[in-house]
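Remarks on the structure that follows.
Yeah, one chain of the complex is gone here, protein chain that is, but the others are all in their spots.
Let's turn to subunit A:
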Amino acid sequence: LVFTEEDKYGLYSNLLFKYFLAEGVVCGHDLFVASAKEHPDNILKELPAPLLDDTYRKELGDEAAAVKSEDFQDSMKIAWRYQNLPKVEASPTTYTKFGHYYDVSKKMSPELCQSIKWHSFYLHEELSFEPKMKTCNMNSGYARLLQSIQRIISQEGFDGSDPQKKQRNVLRIGIQSLGSILWGDDVFCSDTPEDTHSLTKFLYVLRGLLRKSLSACIITVPAHLIQNKAIMERVTNLSDMVVGLESFIGSERETNPLYKDYHGLVHVHQIPRLNSLICDVSDTKDLAFRLKRKLFTIERLHLPPDLSDTVSRASKQDLAGSAKLLSSGCGAMAIGKKHLDF
């Protein structure tokens, strides 16, 4: 269960969401898209087109200096985690088929989209159905979504209930802007929400559904709206992977020379620890993203070289301050805040 905190204007998290779905199309997985904001048909029309190997390699030649291919493998591993899928070992040295690259400036061709089976859930079209399950005092929008997901999983045999189906496929579920007011839940925008448990109950049941079927799910939430931090703590506990996207648009960091090459930061709050005592911890926790004309990349944050002798005192302290914030970022292992000295 991949939980993504949206950036303020939702631009980049939307992109990540579409990448997840596009990857599903390219791998031949089934898709389930749910939203209360845009109609899923529209979302699917806007998926980025995949880059084929040879065209990509040509483009990569131009930018070889800035980005090492190792970084790409790294970013793919962090962002794309499958559950219950037979393990595909991605060796770091050889180029493998684990993950694909996408061209953001082009849309995916309709033929490619049609090649897979997809299901949609648009909240405002589903309001007429009465859920047949026990709602457990859950918000009705969430209950209907759960009902829909469960129905697809059992009908299409993702939970192994149909022994005759030899070709087992993976279901990729994408849920956009969960917890926003559009779903009828004020847990994120109100200080004293009416119902504090709907979202967490929903996540728990969803987790159960994911665990017993061949599916993976990405959820985006407008976490920047949140007033009630307790909910985020509970939600983090219930998710396998939590990633936050912080864009620089409109914040003071936009003009900070430290970040001039990037459009935002990626905060990895939690990594999945499944079927093992340990989890895959990469060396660096400081990740930033940038959106170029064709590519959306996530890479290690490089501090620009401090070349000038005449850098004023104020800006140096500012840089140090931001660097402190960076290194004390994130991790499933430890989060430190106060003691790191530079």
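Just so it is clear, contacts are C-beta pairs under 8 Å (C-beta built on N, C-alpha and C of every residue); 3 or more make two chains touch, one makes a residue touch a chain; residues count from 1.
By definition in this document, contacts and distances are computed from a predicted model.
Only one chain is not pictured, and the protein name UniProt records for it, out of "Transmembrane p24 trafficking protein 4", "Signal peptidase complex subunit 1", "Elongator complex protein 6" or "NADH-ubiquinone oxidoreductase chain 4", is "Elongator complex protein 6". The hidden chain makes contact, of the residues A:123, A:152, A:178 or A:209, with A:209.
Listed by residue number, the positions of subunit A touching the unshown chain are 133-134, 136-137, 146, 150, 197, 200-201, 203-205, 207-209, 211-212, 228-230, 233-234, 237-238, 273-278, 281, 283, 285, 327-328, 330-336, 338-340.
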